[in-house]
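Have a look at this one before I ask anything.
All protein chains of the complex are present and in place, except for one that has been dropped.
By letter and in written order, the chains are A and B; residue numbering begins at 1 in each of them.
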Amino acid sequence: MKALEVKNLSISFNRYQKGLKKKDLKVISNLNISLYEGQILAIAGSSGSGKSLLAHAILGILPKNAKVEGTMLWYGEPLTLSLQKKLRGKELALVPQSITYLDPIKRVGKQISEDQSKVTAVLKRYDLSEKIKRLYPFELSGGMARRVLLATAVAGNAKVIIADEPTPGLSKELAETAMSHFRELADQGAAVLLITHDLDLALRYADRIAVFYAGTTVEIAKASDFEREELLRHPYSRALWNAMPQNNFKSTPGVQPYAGSIESGCVFAPRCNLKTLECTQTTPPMRILRDGEVCCYHAT
Amino acid sequence: MRGLNRRTSAAITAIVILAIIIAIYLGGSLLPDSALKADFSQKALKPSVDHIFGTDYLGRDMFVRTIKGLSLSLTVGAIASCISALIALVIGTTAALGKGLIDHAINWFIDVFMSVPHTVLLILIAMVLDRGATGVLIGIALTHWCQLARIVRAEVLQVRSQQFVLASRKFGKSPFWIAKEHIFPHVIPQFFVGLILMFPHAIMHESGLTFLGFGLPPEQPAIGIILSEAMSYISSGAWWLAFFPGLSLVILVLLIDKLGSTVRYLLEPREAQM
Partner (left out) sequence: MLLEVKNIKFSHDGKTPLIKCISFCIEAGERVALVGPSGCGKSTLAQIIAGYIKPHGGKILFDGAPLPDRGYCPIQLIYQHPEKAINPRWRLGKTLREAWDPDESLLKDLGIEKAWLDRYPSELSGGELQRFCIARALAPQTRLIIADEISTMLDVITQAQVWEVLLKVTQERGIGIIAITHSEDLAKRVCTRVINFEDLNNR
């Protein structure tokens, strides 16, 4: 069952350049993803590429100078600002990057949920002692903070959970534990969107991977497709596969462009060895290919 | 101002205020001194088209006197602020760059200094230096550096601990080079803003001191003198003698304050993002 669908999402910011001029900076362009119940979809891309903004856009908490285009559907219904407000914190939950998202002067227990019985239940589930309720966010250690953030999302019985970079700074064991919790939540019927720069982690726990490049998704593949190069569709995904240290550790020349800096055509065209004239003139649409989706004229 | 973004309108505000301040300062030297001669036929006139601020009991035009007074205040205030700011820069930087003992010593000294009521200190210094313009100037310069010194110290300490400064040593750069290329440019914006914001204090103190009789001599058309004289005539109903000069002083001080905060807004690198 499709829980959340994002179609042709573009986000741009109105920012000051050096001096007095203001300019529109595009961070996400024509992004397409769908979240299904019971599945984890991971969006993999480098840090700072704008993936977190996707989370904020879905929740409706982008800053004022952001311009949003495109459509978002919640179980088929348009996800309007008022609907976002209604669902936020309850059926639509965010597990943020750090505890700075919590209110620093409110005790943890109150922030997990208003309903204290829910708080007790969820603390037990994640092996946190009752004493946590009385602590303030800054008193939590790294691992505890992770679990508290998770608890906040879970206590609201969320149907869609967005995890924004949940593992940086965590030890390997803690990261694995955090991911297994998300897996558990997905197995219980929630749709999980995992935003991360750690491709290895995403491959181990997610069901599907959305490959993020230059502000857009170029391919949506099954995690198992990353086992062999031929199973992947888009040239960039194959380049990613080749670059992984456990595969060939081979790089592809060039640098990822900024979203919106490619005026027309495929965003990967400048670095692609399969490119043709068509690729530089029109942007390839997202199409279904072998149980996945891809934006490429030449993918097979 | 439609269609202009916040930064452009801030820049325009700053330029306009600066223009007004420069006009007042220049007005002081350009307006004829003849307007300050006594003319008993024009004694104590209410504000009118000929004399927009009225005249005083010696028949002198109040507008000219006010502008000249403000100009004088600006001069004394500016010089005193600059000297004070330099003292603050030296002390703040020494505290931040010195070894722990120097820093502690300077902090202690600043604390002690700040605990003395500085108007009293100001008056004392002015009296020791025999009043007059020099007395006021040096008095203000020696008492106003504390806050800016603290700010300078904080900025230097902050930038000193940044990774790129620590790495600079590892690239073989001398402490002097690091101070010149890394620390100084980082401190300058805040320092500059602090300097501008010192002006209002300096000007108010100069006027206050002159008003009390410890500052500029009565021959100078200083605002403090004007106000001091005006006080004695208030009971006779000549309200304009105190009102316009006083109001002008307040407006000037507010304008400089606004200039300072506008410049701070423009120079803050963080602001450049929004």
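Here, a residue touches a chain if its C-beta (ideal position, glycine included) is under 8 Å from a C-beta of that chain, and two chains touch if they have at least 3 such contacts.
What you see is a predicted model, and the numbers here were worked out from it, not measured in a lab.
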Report task. Considering the entire complex, write down the shown chains that touch the omitted one. Result -> A, B
Query raised in the report: From the list A:S171, A:Q188 or A:S224, which touches the chain that is not on show?
Result: A:S171
Query raised in the report: Which listed residue (A:A239, A:C266 or A:C296) would be found touching the missing chain in the intact complex?
Result: A:A239
Requested in this report: Spell out the interface residues on chain A facing the chain that's missing from view.
Outcome: 18, 45-49, 142, 169-173, 197, 199-200, 239-240, 242-246, 249-256, 258
Requested in this report: Extract the touching residues of chain B with respect to the undisplayed chain.
Outcome: 162-174, 182, 185-186, 269, 272-273
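Simple rule for what comes next: only the chains that are shown with their structure count from here on.
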**Report entry** Euclidean distance of C-alpha centroids - chain A vs chain B, Å
**Finding:** 53
